[in-house]
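To keep things clear, I will list the structure first and then write my remarks on it.
For this depiction, one protein chain was excluded, whereas all remaining protein chains were kept in their positions.
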Amino acid sequence: MKRLFAVALGVLTAIGGFLDIGDIVTNAVVGSRFGWSLAWVVVLGVAGICVFAHMAGKVAAVSGRATFEVIRERLGPRMALANLAASFLINLLTLTAEVGGIALALELASSVHYLLWIPIAAFAVWLVIWRVGFDVMENVTGLVGLLLVGFAVALFLLGPDWGQLGQQALQQVPADESPATYWFYAVALFGAALTPYEVFFFSSGAVEEGWTVKDLAHSRLNVLVGFPLGGLLSLAIAGCAAVVLLPRGIQVSSLSQVLLPVAEAGGRLLLVAVILGVVAATFGAALETTLSAGYTLAQFFGWTWGKFRAPARAARFHVTMMACLVVGLGVLATGVDPVMVTEVSVVFSAAALPLTYLPILIVANDPDYMGRHVNGRWLNAAGQAYFGVILVVSVAAIPLLVATGVGR
Amino acid sequence: MSRRLPTPPIPAGGRLLDARLSLLDRQVLDVDGEPVGVVDDLELSDPQAGVLPDDAVAPVVRHLVHGPVVLDRITGGRHPRAHFERIEWAAVAEIGPALRLAVGSSRVPVGWLEDWLARNVVARIPGGRHVPR
Partner (left out) sequence: MFLGDLLGRPVLQSGRQVGYLADVRLHVPDRSPGQRLGDPRVYGVVVCPRRTGSFDGYERRGLDAPALLARYFRWRARGSFLVLWEDLAHWGEPAVELRPGASRWSPELPPSGPGRGRSPQPDGGSVD
């Protein structure tokens, strides 16, 4: 019974923790402009994160080595440092977006201006990292994040024409959008689903929680059940926007527009639940990105790290995280639009993805690390196919960003 | 083109490994599994650097080196060699996905920054000495 509970808890937190501000905003923007015609990218991206996270979790559980340790070992110092610089900056961008997301959601809940919420949000993130244990942190944000199921409820309450949504999913570029913007948003959606910080966090979390080979089955279940269900929520967000906003020609540019369909379908109660879900999801992601900033740097240099230690036993790790929160705060204080930061961050994530993906794919095949748990034939087929996809996406990301002027 | 080269003689006893593949850039853990650093470089004995006579004795690995030396490996520059933290090879107990030492981290030089930050920043903030729960 206790074991069943642990398994259920793992899956539920994986669903609730799957979405972050990048997923929420990008899916809503895409839904409002392209309907479900980019749904295939969500499916592709979710399958990709399943492959990636599964391998990274496996490497961490079997060898005890987290992702950035592996990157340093396999790529050597020069390439690993270039990788660190890129990953760290993108992670900082994502961290900024998530803290902004918390503040925007709190603004909707309180009608206090979001800029006032930002320092409070950042301080709360730091406090949780400083004082709250890893399990509690994961479970609370994951479970409250489940309230995002409200998007799926809203979609059903809206009673959409499923045939039309299905038709959108099969058709390609809508007539009034250029192919470049279509592909730009394809890249953005892919980047939102496969963000490198998720993997840094997932693999380091496996070490934090002391996973061993015995936990492999459990981890596989979390990934293979939890993430796809989280992906369904992405589709629900896009679906809501497609049903309510697309016909009216409203293009999402703020969080309140993302939530408009929910308010219309479910009224105040559902709206409150979803706002709470957004706060939990962005708060959880802010914790994950902040920790990832510490993880990547500490693992590259071999510092002590982890929440299972007192902060004084991992001083450089904790000071790094504080510094990152301060930088994120500084960026947001300039008044830059957090939604814009989010859109840019998912595209850069997509561009940097091969750098983290390749070392994991290689080490998952290395018997020195993995013993008899090396990748099987099918996982390798999928792993290499995805490496091809990731390379193409990575090469296309920045040119598309420039060519479309961030999808405008 | 792809003519197969002969297999080299294998010395009796012990094992062969390639430094870059199995030692460099690996994490170093102390006897309790606490991280103490990364193998940023290896220091070799150099009885005869330069032109080698026929009976030159091969160098041996003396120390694991960690610290800013990794920047030298990246940029090709040179920091003063005295500034690096060195761990005697004799302290190494096991070579695997990480290098495990036979001694505790208190016996290994970790660098001043961690100590300084721990004492002057982190430990002064309330809760800094407690494990998060």
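Chains here go by letter, A and B, matching the order in which they are written, and residues are numbered from 1 within each.
Everything that follows uses one rule, which is that a contact is a pair of C-beta atoms (placed from the backbone, for glycine too) under 8 Å apart; a residue touches a chain by one contact, two chains touch by 3 or more.
Just so it is clear, the structure is predicted and the values come from calculations on it, not from any experiment.
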**Study point:** Which of A:Ala6, A:Val112 or A:Val213 contacts the chain that the document leaves out
**Key:** A:Val213
Review point. Any idea which of A:Ile21, A:Leu38 or A:Val62 touches the chain not displayed?
Key: A:Val62
Revision key, fill the gap. It is residues of chain B that touch the chain not shown, namely 1-2, 4-11, 13-24, 29, 33, 40-46, 48-52, 54, 56, 58-62, 65, 69, 72-73, 81, 89-90, 92-98, 100, 102
**Study point:** Missing-chain contacts mapped onto chain A
**Key:** 61-64, 74, 207, 210-214, 361-362, 365-368, 370-375, 380, 383-384, 387
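Keep in mind that, in the parts below, only the chains that are shown with their structure count from here on.
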Point to revise | Separation of chain A from chain B, taking each centre as the mean of its C-alpha atoms, in whole Å | key: 35
**Study point:** Complex contacts: residues of chain B adjacent to chain A
**Key:** 20, 22, 24-28, 34-38, 40, 66, 70, 73-74, 96-98, 113-115, 117-118, 121-123, 125, 127-133
Study note, to complete from the structure: Per the touch rule above, chain A residues touching chain B in the complex are 63-65, 69, 72-73, 76-78, 80-81, 129-134, 136, 299-305, 307-313, 315-316, 318-319, 368-369
